[in-house]
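In this view, the complex is presented without one of its protein chains, the others remaining in place.
Every chain is named by a letter (A and B) in the order it is written, and numbering of its residues begins at 1.
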Amino acid sequence: MAAETGKGGAGLSEIQSEIFQAFATYVALLMLKMMVLSYFVISERILKGQFVVREDYEGFGDPQMSKEEIRRKTASRDLYIERIRRCHRNDLENIIPFVLVAVVYILFTNPTTESAILHIRIFAAARIFHTVAYLLPLPQPCRFLAFLVGSLATISMAIRVIYEGNF
Amino acid sequence: MAAETGKGGAGLSEIQSEIFQAFATYVALLMLKMMVLSYFVISERILKGQFVVREDYEGFGDPQMSKEEIRRKTASRDLYIERIRRCHRNDLENIIPFVLVAVVYILFTNPTTESAILHIRIFAAARIFHTVAYLLPLPQPCRFLAFLVGSLATISMAIRVIYEGNF
Partner (left out) sequence: MAAETGKGGAGLSEIQSEIFQAFATYVALLMLKMMVLSYFVISERILKGQFVVREDYEGFGDPQMSKEEIRRKTASRDLYIERIRRCHRNDLENIIPFVLVAVVYILFTNPTTESAILHIRIFAAARIFHTVAYLLPLPQPCRFLAFLVGSLATISMAIRVIYEGNF
């Protein structure tokens, strides 16, 4: 570990503690943002009566629906619900790797507070804008640029870790 | 970091070590529970001869199947396999954020052992019940309540982190 305390073990340097303190808040914020999409899908499904498994129609849908209607409705897809689900999946594919890469970047490459916080803030802003661009939706290339900026922040940190790393 | 040791670096307090020791076991348990779903999908696919890519039909399916049959079978969907896959995706969307939020919650908000372990146990119980409710399936709102309880445990921790946090 980069920040050895020199006593045979390793702790965090003051700079790392400072970075992690801000990082923690962004992690909580981004996870919350991502989880809100689950609730958005649920509320859309209930409002539109559009579910994907039988027991959801029985529990939340119109009790008069015939089996045939349920089968037809399950096979169809609501475009906006699929859009929220895609947004959610894109978050999973981008935010989780960001968090894991950021942790090893902060611990093992000894970044300055400024550099680390900059990566974290740019990523968070890009992903919040990505969600807005996906759900409104904004015309392309808004969503693409949001994805690109967030992705490059993570890649920049990952490359730094690999560059200083040993296999 | 909340648990500064006061020597310029930061270590874990005894309480945090105690919490993390229990947390570690639940992380391993929940990941194992989630990964078992991969094997469940694989065994269902082989038993039903229902795959999604050509080389799977060639390697695991009936060798006499015509190209036309393979195309038709790939386009169709087995409802129960899709159900397991949805259960697995729901786990990804909920368990991974829980683990990441719990780490920053334990490290940066100085929770009591009781409060932290309670959050972790409630979440684990809710997610195990969620899997049972999805796969049997149990009538709604069983699965919805399981999702809700697990989700609220994570949100409760995330809000605590944000409340004490700095941007």
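Everything below uses one rule, namely that a contact is a pair of C-beta atoms (placed from the backbone, for glycine too) under 8 Å apart; a residue touches a chain by one contact, two chains touch by 3 or more.
Just so you know, these numbers come straight off a predicted model, no measurement behind them.
Interface residues of chain A with the unshown chain, by the touch rule above, are 1, 4-5, 7-11, 82-83, 86, 92-94, 96-97, 100-101, 104-105, 107-108, 137-141, 143-144, 147, 151, 154-155, 157-159, 161-162, 165-167. Residues of chain B in touch with the missing chain: 3, 5, 11-14, 16-17, 20-29, 31-32, 34-35, 38-39, 42, 52-56, 58-60, 88, 92, 96, 99.
Definition applied: only the chains that are shown with their structure count from here on.
Rounded to whole angstrom, the centroid-to-centroid distance between chain A and chain B, based on C-alpha atoms, equals 15 Å.
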